[in-house]
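Only a single protein chain was left out; the remaining protein chains are all shown in position.
Should a chain be cited, it is by its letter among A and B, assigned in written order, with residues numbered from 1 in that chain.
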Amino acid sequence: MSEVRCLNCLKRFSVRQKAETATCPKCKTKYRISWPTPNQAKIRGLA
Amino acid sequence: MVQKRKIAYINLTTKKLSQKAMPKKIRTMYIGGRGIDMYMLYNHLKPKIDPLSPQNVLLVGAGLLGGIPCLGSGRCDIAAKSPLTGAVGDSNIGGFFAPELRFTGFDHLAITGKAEKPVYLLVKNDEIEIKEASHLWGKDTFETQTIIRKDQDDENIKSLVIGVAGENLVKFANILTGMKNSAGRTGMGCVMGSKNLKAIAARGTTPLEFAHPDRLLEYCRQMNDMITSTRWSKAQSRWGTMIIYSNTNTTGLIRTRNFQLNRLEEGQDLEPENIDRYSIGTSGCYGCAVHCRHRYVLREGPHAPLYGEGPEYTSLGAFGTMIDCRKMETILVANHLVNKYGVDTLETGGLIAWAMELYEKGILNDKMTDGLKLEWGNEEALYEMITNIAHRKGFGNTLADGFKKAIAKIGNGSEYYAIQVKGMSNLHSDERPTPSFALGIATSTRGADHLRSRPAIDMYGLPEDLLEEVYGGPVASEYNSYYGKPRMVWWQERLYAVTDSIGLCKFQTVFCSVHAPQWKEFSKLIQLATGVEISETQLMEIGERIYTIERLFNLREGFSRKDDNLPERYFKEPTPIGLPVAKNKKIDREKFSKMLDEYYKLHGWGNDGIPTAGTLKKLGLDKEPSNLI
Partner (left out) sequence: MQKMLAVDPEKCTGCRLCETSCSIYNEKTCTPEKARIRVTKWENEGIYIPMVCQQCDIPICESVCPMHAIKRDSNTQALVIDKELCVGCRLCMQFCPFGGIGVDDETKKIIKCDLCNGEPICVKFCQPMALQYVDANTLNTRKRRAAAKRFSDILKKMLATI
């Protein structure tokens, strides 16, 4: 589990370990995810 | 201060060399690095000199804390009057030069005059020699460093060098050390070229002494832990500064096709993650635990084999989004070219993107570009333009003079398309949705510039109580807002001025992470390293003094409030695409003007942007020039 900050509504939300996509629960923007470290996710781009 | 540090004066015309101990007063008022460089810039230059004349002074200043084992302490500040803008010329360079310079016993060099023939400076433990450099003239930046090492039979020499762009007086030629570390902006390489100075080589073995070595060592370790535990640094350690692209391109904050779009829609190949295809590992500057760049190898294709370092986020925009090139490989090749020729990546990309838009609009045509098809995404044209700029060939010669002259030459409404301030290109960032960033590029003392004041943490929507605690006054959490943003810019300006003066890396202070070291930690580092107590408040005042003397320099050169402005398009054209937070945004002229008023007021400057007599007195600037060094 790691958190990312939605780039649209700036809400922090959690991302499943190793996930490659995630959706912001608040504004529903869908992202592709990458992992700079095994425990830290970041947004890679729009899904 | 326990450190017995010196400044050397070198006149290349008369070949006269002299040195002086750094007066304590200068240290406590301006610290080192950029601060002392700015003091000298204001003091040594007569107003309105030609930046390419022998009267201009090239200042090289190591940071006060250069050499300590933390926070990227290898930073060196290089200053002169800028041939690109006519304003403050100043550029900060990482790598390994500054500590090596300090090991020679010198912290600062002030170089004036002009050598008759190409020369380089060799600074070795307490001794400075002016050496013949005819055999180096015409060599690229990498070869130059290698040859100097061979000539001196010393692999440990660290050099600041110029490439052919500097020799050819390209107005935005840079100074390079190692494979990629550059004093990129404001044309410091052009000033070196104008002095016939090909390189400054340093090699020293003099110990750097500290007031409390054991405690300093332990505290430095804490500092490294502090920075590397931030989320930002972890990502940066992995993929370098390119990670900014993930946020800006996804959101729609990135100049695309010069300024027509604010996101590269099919920009997946430029995602930082793709550097893994070419990387053989990361690389760090002296004393850096973050290591924000990659060592990359191109093994295939017409440009292989090629080894380079980087690319920075800057190059992703300069040779990617701004000109609509969508391949990582293009970035790697172009990045290598600009480093090899010694020309600023950002200015080069900014000018080429502008030229491409002019070409599209018909303001430029094939005849004017010597038949070069300056079409979006034409990577071959990109490589050729870079080469032609560096060699001042054909249309490259027009662009090599920078925006001011090129606009005058091309005319025909071309100015409207130029995304520049005070004659210097903006980064590929699109500041229309972020008033704080917009104010920063408008007011920066060196022209459109994200490194003088950018409050990058504004992007995170941090809670307002936290922002108030950091910035010392109310600031809106939303980055679209104008509320409190001048305060952010003002605070960051002072912090970065001090960071550049103690000689630490900006990425390791409050730039992209609010949890990074700042005033308190800097004050403690200074105390442990030098034994001198400078409080947090005093550090802020030093930052203010440095920024104000830069302002005084620009005022003296004829700049005024009207130059603290944005390109017209920021007010007229709303952003066409992006996430809702970034779409359909432009800067409100009236609100911008109010921000400016507020910003001046925070500095203690009048509404005309001129520091008041009271402010000057308070900062001890009322008797400048004081000519202490």
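The rule is simple: a residue touches a chain if its C-beta (ideal position, glycine included) is under 8 Å from a C-beta of that chain, and two chains touch if they have at least 3 such contacts.
For clarity, every value in this text was computed on a predicted model and none was experimentally measured.
Student: Which shown chains does the chain we cannot see touch?
Tutor: By the stated touch criterion, the chain not on view contacts B.
Student: Tell me which of B:Gly281, B:Pro302 or B:Gly362 is the one touching the absent chain.
Tutor: Only one listed residue reaches the unshown chain, and that is B:Gly281.
Student: For the chain left off this view, which of B:Leu52, B:Leu101, B:Leu136 or B:Leu216 is in contact with it?
Tutor: Spelled out, the listed residue whose C-beta touches the missing chain is B:Leu216.
Student: Pick from B:Tyr9, B:Tyr30, B:Phe142 or B:Tyr460: which residue touches the chain that isn't shown?
Tutor: Touches the omitted chain: B:Phe142.
Student: Just to verify: which one of B:His291, B:Arg452, B:Lys524 or B:Arg545 makes contact with the chain not shown?
Tutor: Of all options in B:His291, B:Arg452, B:Lys524 or B:Arg545, contact with the hidden chain holds for B:His291.
Student: Contacts of chain B with the missing chain: which residues?
Tutor: Per the touch rule, chain B residues meeting the hidden chain are 67-70, 96, 99, 103, 142, 145-146, 155, 178-179, 205-210, 213-214, 216-217, 220-221, 224, 228, 237, 280-291, 295, 297, 299, 304-305, 307, 309.
Everything that follows uses one rule, which is that only the chains that are shown with their structure count from here on.
Student: Counting in whole Å, what is the centre-to-centre distance of chain A and chain B, each centre being its mean C-alpha position?
Tutor: Computed from C-alpha means, the inter-chain centre distance equals 32 Å.
Student: Where on chain B does chain A make contact in their complex?
Tutor: Those residues of chain B that touch chain A are 231, 234-235, 237-239, 243, 246-247, 249-251, 267-268, 271, 273, 460-461, 579-581.
Student: Mind listing the chain A positions that touch chain B in their complex?
Tutor: Residues 5, 7-10, 29, 31, 34, 36-37, 40, 42-46 of chain A touch chain B in their complex.
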